[in-house]
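The complex appears here without one of its protein chains, the remainder shown in place.
== chain A ==
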Amino acid sequence: MRDFSYLRAGSVEAARQAAALPGTMILAGGTTLIDLAKCGVAEPDSLVDITHLKGLDKIEVSARGATIGALAKMGHVADHADIKRHFPAVSEALWQAASAQIRNMATIGGNLMQRTRCPYFRDPANFPACNKREPGSGCSAIGGVTRGHAVLGTSDACIAMYPGDLATALIAFDAIVHLGERQVSVDDFFLLPGATPDKEHAIEPGEMITAIEIPDSAAARRSTYLKIRDRQSYEFAAASAAVGIEFEADGRTIRDLRVALGGVATKPWRARAVEEALKGKVLEPDAVRAASLLAVEGAVDNGANHYKIELAPRVVARAILKMGETA
């Protein structure tokens, strides 16, 4: 058996100090970490259990926005009345994620940190080559089974898709990750693979996510999360879109638009080109469809995932049009 030590942190400070030690990992709901330990990807020497820390599960919503503690459960956030009212896309992203059982266990901090479903990444015993696991070892996925892999933000080193739904909604609304003293925008928190796919987050040893802050915006209040997949539930996105919209007083001209893509990119993907193309314009189906194609500009497929390039703009267009209708 592989021994590891287990520490139940008494304070955020203690947790951070412990997590600064090499080989130490934070344990929250465990729905990602235990899985990865079982398949041999995570091999912690010690675990710091943060689930008993007090006060980190708060969900606070005010006129300025929402602050969600890192230990808030996915299920609680999804069901939270004020989150539903102020950030419908966030609630919808969460309740379409994973399964009810997992949502009851899993935390918001852990959710952001969930790792790719690339089957090669998750199978070190049989596929030693994976740049994300072992920098420089190569990429087993390229040339293999790639239906679920990314088409945006890929590099020669890694094409793994970031599978989370929540972060896609967060990035659309300029959410901020609180790492104790330091704060980083969600966009900056997630890193492109480039030549260093092993480095996924702008988080340093000894840091931990304490909360997520989502600024209030009219676009967030009028938002949705549309997730497309083969199965009705319990499946990651084939493509998804988080969209929020704010109209001018005329109710037709787009003042603010937020578009983010999930299921297609190596990190939560903000589609600013789509936003810019439509801001200031009257919402009109053909224009929306044309602009949505910009979402996949520069996309590169690996065969079986080509359909994502077709699908993603359609998902974006539908989500924008749906938000337009509810005027």
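In this text, a contact is a pair of C-beta atoms (placed from the backbone, for glycine too) under 8 Å apart; a residue touches a chain by one contact, two chains touch by 3 or more; residues count from 1.
Going forward, contacts and distances are computed from a predicted model.
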UniProt lists the protein of the undisplayed chain, choosing from "Acyl carrier protein", "NADH-quinone oxidoreductase subunit NuoB", "Xanthine dehydrogenase YagR molybdenum-binding subunit" or "ABC transporter", as "Xanthine dehydrogenase YagR molybdenum-binding subunit"
Residue among A:Ala14, A:Val145 or A:Leu293 that touches the chain left out of view: A:Val145
Missing-chain contacts on chain A, rising order, are 1-2, 40, 99, 117, 119-120, 125-127, 143-145, 147, 228-235, 238, 306-307, 310-311, 314-315, 317-318
